[in-house]
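Here the complex is missing a single protein chain, while all its other protein chains stay put.
Our next item is subunit A:
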Amino acid sequence: MSGRQLKRKTTIKQSGDESDKIANSSYVTIINNSESKPVSTDVLGRNEFYQVIEIIKKLNLMDTIHDLIIKNVEKYVCNTVVVECWMCITGSNSEAENFQNFHKAMVTLYNYYLLLLSALLSQLPLDYKKSVRHFYEVGLKYEENRGTESSDELCSNCGSNSNCICAQYFYEANSILLELGLLEPLASQILTTTIYDYIENHVETTCKDRFDVSFLTPLQKWLEDVIIKWLRKIYTCDYSNKEISKFNKKLINFMYEIYTKVRINQLFGIIIEYPDSISALQDLKTCLSKTDLRPYLTRKLQKSMETRLLHTGVSTPDILTAYVATIRSMRVLDPSGLLLGTITQPIHQYLRSRDDTVRCVVSSLTEEGPSDLADELIKGEALQTDENTPSDDEEINWENWLPDPVDADPNKPLANNRRTSDIISMLVNVYGSRELFVNEYRTLLADRLLTSLTCDTEREIRYLELLKLRFGDAQLHYCEVMLKDIVDSKRITQNIKHDLSSSGENDIPISSMILSAQFWPAFKEEKCELHPNVDEQMKKYTACFETLKGNRTLYWKKHLGLVDLDIELPDRTMNLYSVTPIHATIILHFQDKSQWHLDELSRIMQVPPTVLRRKIGFWESQYLITQVSPDIFQLVEISAKGNLNVLREIIVEDESESAMASTQDQREEELQTFWSYVTGMLMNLDSLPLERIHQVLKMFAFQGPTTECSLQELKHFLDRKVREHQLVYSNGYYKLPKS
C-alpha cells in the first residue's frame, strides 16, 4: 500500500496546494506503518522510501515536510498519549478509585517519558562525549574570561568580537539540559573530568617556574571565583547548596593534591633557589599537612637528587651548596627533621665517597663563597649559647610543640632539633670525625699563611675563634699557635731589620716567618740552595735572631717563601711580586753569569734538572731567558721582537702548588712510625693476628691528636709490607721473615 501511495505523491508533486495534503497523508502512513509493523517493511519499500527522500531533498521540500512531521508528532501526542493518560482519570467519586487512577495516569505518562529517554540515550553518537566536553570547556573559558575580557578581543569560538553570544548560547543549552533532566545522565561525568583537567592545567601553568610567590590563596580564590561560581550557574536551582559545597570540598582537596604534586616535581629547583623560593616551601608545607604525599615527596626528591646532583659531572662545591640549601629548605618544610634525615642520607653517602669534600667544606667555611657557610658559622655562636639554657627555651616555646610525623620510627627517637638544624655540624659529620676536619683546616690555614704573606691575620683569628666555639679549644690549639707565630714573626722581623740596618749590613732586606715546627703540619721537603748573597744575609739574620732570643736558632726552609724584586734591563724595568725563592735564585745566578748549562746550575742549586727546567720556564715566559741550544740557557737582555712568537708558546708552570705535604704523604709518614712498633711487637711475640696488632697499637702508639688508624687501614699497610717481603703472612698471623 505504502509503495503505491508514495508513487502517487511523486506524481502529484507539482500540484500546488494539494501536494501538502497528500504528502501529509503519506507521511502519516509511513509513521503508522513503522509503528504498527516496523520490522516487516520489505526491502523494496525501504529503497523506495529513500528514493523519495532524495527527491524531496532535490525539490527543497525538506522544511515543509519537517514541519509536517512535527505537526503529526504533536497530533499523535495529543490524540494518543495524552488521551491515554487522562483516560485513566474517570469522574468517579470514590476516593480509593481516584487515588488508583491518578497513580495509573502518572505511570503511563512516565512510561512514555522513559520511551523517549531510552530512544534518545540508546542512539548516543560515539563521540558525543567529545562534543559535550568541548561544549563545557568553551563554557568554562567564557566564565574565566568574563571578568578580564576587553571588548575588542575576539571570541575564540565564533571569531566575532564584541557582540559574541556564545556565552548566552551556552547557558541556554545548559538550562535546556537541566530542564529536561538530562544534565545528570548526559553531562555530569564529563563535566567533572573537564573541571579536574581544567584545574590541573590551570595550576600547572600558573605555578610554572615561579617559586617566589605563594599560590595557595590565589588558587583557592580562583577556584571559588571561577569554578564554583560556574558550577552554581550550571546547576542553578537543581542542586541544593549542600551538595555544591560538598563538591566544593572535593575540588579544593583535588586542587591541593595537584598543587602539591606540581611543587614536588619542582622541588629540586625550589631547593636550589632556596632563599628566594621560601614561599613555595611554605605552600608545600601547608599542602603536605593536607595531603598524604610525603612518601611521594621523598621518593621524587631522592630520584631527582640522584639524576641531577649526585654524579661525577657535578663539582663538590656545587654539591655542598645544594646540600646546604637542602638542609635549610627541609628545615622549613619539616621542623621535626625526619624528612631531612631521609633526604640527605644519599647525599651524605655520596659526599663521603669524594676525596675533596673536607677540603671544600673547610674552604667554604672560611671564604666568602656562594654557600655562605661563613655566615652559618657566625650564627653558630648563638646556637651554642642557646644550648646552655635549653630548658628555658623549651618552656617558652611549649605552645609550638608538634608531635612527630606519623611516619617516624618510634623506636628511633628523632635527633635533637637543635642538632639537625645545625648545618655545620651536619657537614662535619658527613665524615664522622672532627679530627679530620680540623686537620684539613690546619693544612689549609698553613697554606694560606705561607703562600700569601699579605694574609689577613685578623680575619683568620676571628674565624679561628668562631671555630673554637664549635670544636673546642683543644682541637684548634695548634692553629692558634700557628697564627701567633705569624704575628710574632712580624715583630721579630721588624726588630732584626732595625738591627741590621743600623749596622749597615742590609743590602738584601730579609723578612722571615718564624714557625714553631711542632705545631705546623708537615712541610713539603724540597732541596734548594739559595744564591750565596742571600744565604749570607740569612746567616746574618739568624745570628741576629740568636742574640735576640737566647739559645734559639733558626732553620731555614729555603724553598719556601716569597720574593719581591725589580729587574732592571737596558730597555725596561720589571717589577715582580711574590716569585718563589727558586725563581729568584735562578735569576740571581743569571745576573752573575749570563749563560748556564742546566746541569751546572742544577749542581750549584742542588735542584734536580727536570725541576729546574720547569722553573726556568717561568723566566722564559717573561722573555728573560732563552734556550740557545739543548740544556744551555742564555739571558736575554734586550728582547728581540722576532723571538717573541716563539717564546710565547712556552707554557707557564702552574704556580698553585701547596707548601704543605699532601695528606697522603703525611699519612704515609704516620704509618711508618707504627712500623717500628709492629716490628718490636713481632720480635718479642713471634707471630700475631691483625686484631691483636691493632689492639696493641691502640694501647701504645695511637696517641696525639692526629694518629688514628682503622683496622682496615692497618691491614692495608701490613699487606703492603708483606708484598715488600718485610713481613710474612700465614694462617691469619703476621710474622717477621727469618733473615
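Methods note: contacts are C-beta pairs under 8 Å (C-beta built on N, C-alpha and C of every residue); 3 or more make two chains touch, one makes a residue touch a chain; residues count from 1.
In this section, contacts and distances are computed from a predicted model.
> Which of the following names does UniProt give to the chain that is not shown: "Cytoplasmic tRNA 2-thiolation protein 2", "Prenyl (decaprenyl) diphosphate synthase, subunit 2", "Anaphase-promoting complex subunit 11" or "Mediator of RNA polymerase II transcription subunit 20"?
Options "Cytoplasmic tRNA 2-thiolation protein 2", "Prenyl (decaprenyl) diphosphate synthase, subunit 2", "Anaphase-promoting complex subunit 11" or "Mediator of RNA polymerase II transcription subunit 20" narrow down to "Anaphase-promoting complex subunit 11" for the missing chain.
> Given the contact definition stated above, which residue among A:52, A:85, A:358 or A:560 touches the chain not shown here?
Here the residue in touch with the unshown chain is A:560.
> Check each of A:551, A:684 or A:730 against the chain that is not shown and name the one that touches it.
Checking each option in A:551, A:684 or A:730, the one touching the absent chain turns out to be A:551.
> Given the contact definition stated above, which residue among A:464, A:513 or A:688 touches the chain not shown here?
Touches the omitted chain: A:513.
> Taking the full complex into account, what residues of subunit A touch the chain not shown?
Those residues of subunit A that touch the unshown chain are 450, 453, 477, 480-481, 484, 488, 508-520, 534, 537-538, 542, 545, 549, 551-558, 560-569, 581, 584, 587-588, 590-591, 594, 624, 635, 637, 659.
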